[in-house]
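Here the complex is missing a single protein chain, while all its other protein chains stay put.
Labels A and B are assigned to the chains in the order they are written; within every chain, residues are numbered from 1.
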Amino acid sequence: MSADILSFEEAMENFDPVLGFEVHVELNTKTKMFDAAPNAFGDQPNTNTTPVSLGLPGVLPVVNKKAVESAVRLGLALNCSIAPVSHFARKNYFYPDTPKNFQTSQYDEPIAFDGEITVELEDGTPFTIEIERAHMEEDAGKLTHKGGATGRIQGAEFSLVDYNRAGVPLIEIVTKPIVGAGDRAPELARVYVAAIREIVKNLGISDARMERGNVRCDANVSLMPKGSTTFGTRSETKNVNSLRAVERAVRYEIQRHAAVLTAGDAIVQETRHWHEDTRSTTSGRPKSDADDYRYFPEPDLVPVVPDPEWVEQLRAELPEPPSERRKKLKAEWGYSDQEFRDVVNAGVLDEIEATIAAGATAGAARKWWMGEIARLANVRGTEIAELGVTPEHVVEIESLIGAKTINDKIAKQVIGHIADGEGSPAQVVEARSLAVVSDDGVLLTAIDDAMAQMPDVVAKVQAGKVQAVGALIGPVMKATKGQADAGRVRELILEKLGIN
Amino acid sequence: MTQNIIELSAAELAQKLAEREVTSVQAVEAHLERIAATDGRPVEADNPYAGKTGLNAFLHVNTEEALSVAAEVDAARESGEDLPELAGVPIAVKDLIVTKGQPTTAASKMLEGWMSPYDGTVTQRLRAARMPMLGKTNLDEFAMGSTTEHSAYGVTRNPWDLTRIPGGSGGGSAAAVTAFQAPLALGTDTGGSIRQPAAVTGSVGVKPTYGSVSRYGVIAMASSLDQVGPCSRTVLDAALLHEVVGGHDPQDSTSLTDPATGFASAARAGAAEGGLKGLRVGVVKELTGEGFQAGVEQRFREAVDLLRSAGAEVVEVETPNFRYALGAYYLIMSSEVSSNLAKYDGVRFGRRTLPTDGNLTIERVMGATRAAGFGAEVKRRTILGTYALSAGYYDAYYGSAQKVRTLVQRDFNAAFEKCDVLISPTAPTTAFPIGSVDEHADPMQMYLNDVATIPTNLAGVPAISLPAGLAPEDGLPVGVQFMAPAREDARLYCAGAGLEALLTQANGGPIWKDLPDVVTAVNNLPGTTSAVATEGAAK
């Protein structure tokens, strides 16, 4: 199918989008969903497996209690009902990353159902999204495609399988169809996924790092002609793994659907793949008979019957919801409405909170996270939180500035180097000799040079036009490659000219 | 001496070991010699699929390890160590149970040469009980069948008549204990795979309450039906082995927390004078009559009469839904099979077969691997199960079968209001000739062997089969089966040992006094009959 798309504005003139999301959250339990293998990221391939996670002959699953607790807590945080009786089921399909060639999941009796959350759009407009269900399941292993030109599946000659991730606990959160978002649908998509990420992080049940796949989103999009209430055929864009990608993918699919429908063609019900490089989706495989997953109750596991008292206890112990927390933090930090919304939309609330907790002022924390760090993330096309700069780094930078070891300008360079993985601020400053020149001797030499070259300026200053001193500071800073403390240079010049 | 040792029951051998009349090494050696004399040698040197020239009860003989475990037990005993009751008593293990250090094949080409990197829970318990493992016994591939003809490695022969089937799927374990190759063996029972072989070989087999013995490390056929249990020549021996392997296992989510104790004492109490007095025995009306061989019926009636004469109260019970049990069983079993066997795909372990034409993609490799690795019966059940679970059919088949399961349980509950145990023949017929069932022409015919054993698997309740004598018309063993309510396995051992004592007395000895000389029979076996083809669909 051609990738022809309509402009977003044109699409919105004629159609109303209907969205739906399936967000998979990887839990940060110590062990896997059904066995005691470690749940850890980044280890050597196939070192976090047991016979159970490899699906060897004869093995049996046993449910991780902590994972069930996390699922119940998430269900409660999503304002869901918790199922009095919940079953596991097998979803049967063959794929080499799935050790048993079935996924142990939940089907008609999920642990949590019928919830809703209210998210805030960028301008503060609330939007309520209904949650159909949240269910427990296990993750698959990781495939690496080899031998092809692109490292993609197409054209690969063979694939390598690492089962470290196989069996890691997942909770899949499924929304009901979302209507009424209109032209804010892409924005809503991003805000919704950000909200889920915030909730699971707030609950402490997931590391919630999208770049590691801790939170993954499948986005369903369909269009209805304006005025219609009948849902159109939907596409499901798989594994959209950053907030900005979610927004772009939804936007793209709306434009693509609009083009297809406007041309009088039918949308194919299919999975789509999002490509960040081309910012477009391509066709996966159509929904077909191959999707006959033959669900049936998992005979190796018994029902989960949450004790109502336990559920109530978990409810009572839930942390403050993110929205409440935001209200509190806004008051504490003294940010304006706009400043605070920008912080929230940039997704750096946690970073700023941690930075303040580590000793920075609210103003400084915002200045760095919303300033140079945000700028750099944008330039590099990544999420702010995923740049590699930590709250501790920011506090350290602030203290280096306070000690006049560096100035703001150098600090910006330092941040770039931190993001390149060169270490802590002090290490970067040391390794790259970025400390401001504090040796007065070096400065005085440069000042003498500058005064010799600009006797007219010297005369002006001596005549009482103190502000003209800036013209002398510039060449000194230049001579010291920006590593001088401009304030000190000014002091020294004035001293030298006998003005205090 | 050797002859003596192998004829001992496990309980007797344990006692002689404890009293140091016999060493464990002697016991293991005696059984290994017996295996060597009766199991036969490969029909074709380089073709394991052609089977063996003898009983072919063993797929692997674990000579070295068994002897070294035995030597350790002897040394420990010598040094005065406190040892478990069955320490030093050798045992054979159905090759569906994974064992470190020995191959585990499930009698399938799919797992040829596979070595498990872990031990099953029952395997660990045998090690903890310090019982030398003699080897792994033959079975129908992945335990699917009632004859062992579906083993990829050739059929096991019935020690009573080498031209006949030993039952299945656990024909290897049943033949091994019957032919004195081992005093004890482990089996698994999904629809009768311990009890039906016990019946047709004249040995004892128990399917414990579902959850009584851990399934961890037991290659799954149908998870909600599978149960590990003991095979032996006497009821007491089965009880002793059940105590060794039973009990809670946190690695099996369906494991009961009940401790596995009191079975041997129940057996001893049942065998004692007056042990059956007042026992209420229910004869299951639906599991007699039409479809049951005359000699089987006759021996069954005689057993019931013996019970009555020993003071048991015999009543007749009706279980109207049992007639649907076979259909429900085949739908549930095959559905679970289709999913449980999906993991055999040539990716992580076992066989990989490349397609001979077309693209070499993983999908094709999986398809070719499963085509070459599975036999006809496994494929048939996998396809049936895939059908029963597929969209549009689930409610009519799998869903309905689960409801029938509820009805069968209700029948049991109602019956157990009226009696303590139920009784029926174990199998409708005695052992039939190898190759006599054409399952392609009539695939249901073989399934009918399980008609009396299946209801207990559906309901999860325990049952024991023990020999009731030889059928007059063919001189082959007949089995009777007691069934008890869930968690009341002790009742089986009580009733079973009681009936066993009555029959031994009535017949002037145990059933095996009439067993033909197996060594002679094996040596006289005409030619080297090749194994029954398992890949029947290729015909």
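What we mean here is this: contacts are C-beta pairs under 8 Å (C-beta built on N, C-alpha and C of every residue); 3 or more make two chains touch, one makes a residue touch a chain.
Everything that follows uses one rule, which is that contacts and distances are computed from a predicted model.
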item: Among "Peptide/nickel transport system permease protein", "Aspartyl/glutamyl-tRNA(Asn/Gln) amidotransferase subunit C", "ABC transporter ATP-binding protein" or "Protocatechuate 3,4-dioxygenase subunit beta", UniProt-listed name of the chain not shown; value: "Aspartyl/glutamyl-tRNA(Asn/Gln) amidotransferase subunit C"
item: Chains in view touching the one left out; value: A, B
item: Option from B:77, B:195, B:215 or B:380 whose C-beta touches the chain left out; value: B:380
item: Of B:304, B:458, B:471 or B:490, the residue in touch with the unshown chain; value: B:458
item: Sole contact to the chain not displayed, among A:66, A:244 or A:315; value: A:66
item: Touching residues on chain B - with respect to the absent chain; value: 114-115, 117, 209-211, 224-225, 250, 253-256, 321, 324, 326-328, 330-331, 338, 342, 345-352, 355, 359-368, 370-371, 374, 379-380, 382-384, 386-387, 390, 396-397, 399-407, 409, 440, 442-444, 457-460, 486, 537-538
item: Hidden partner interface residues of chain A, rising order; value: 29-31, 35-38, 44-51, 54, 56, 62-68, 85, 87, 92, 94-96, 101, 143-145, 147, 153-154, 156-163, 238, 271, 273, 284-285, 289-290, 292, 294, 297, 299, 301-305
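To be clear about the criterion, only the chains that are shown with their structure count from here on.
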item: Complex contacts: residues of chain B adjacent to chain A; value: 97-98, 104, 106, 111, 114, 116-118, 120, 215-220, 222-224, 250-254, 335-336, 338-339, 342-345, 347-349, 362-363, 366, 386, 389-391, 394, 398
item: Touching residues (chain side chain A, partner chain B) in the complex; value: 51, 54-63, 90, 92, 94, 96, 99-102, 159, 161, 163, 292, 294-296, 299-302
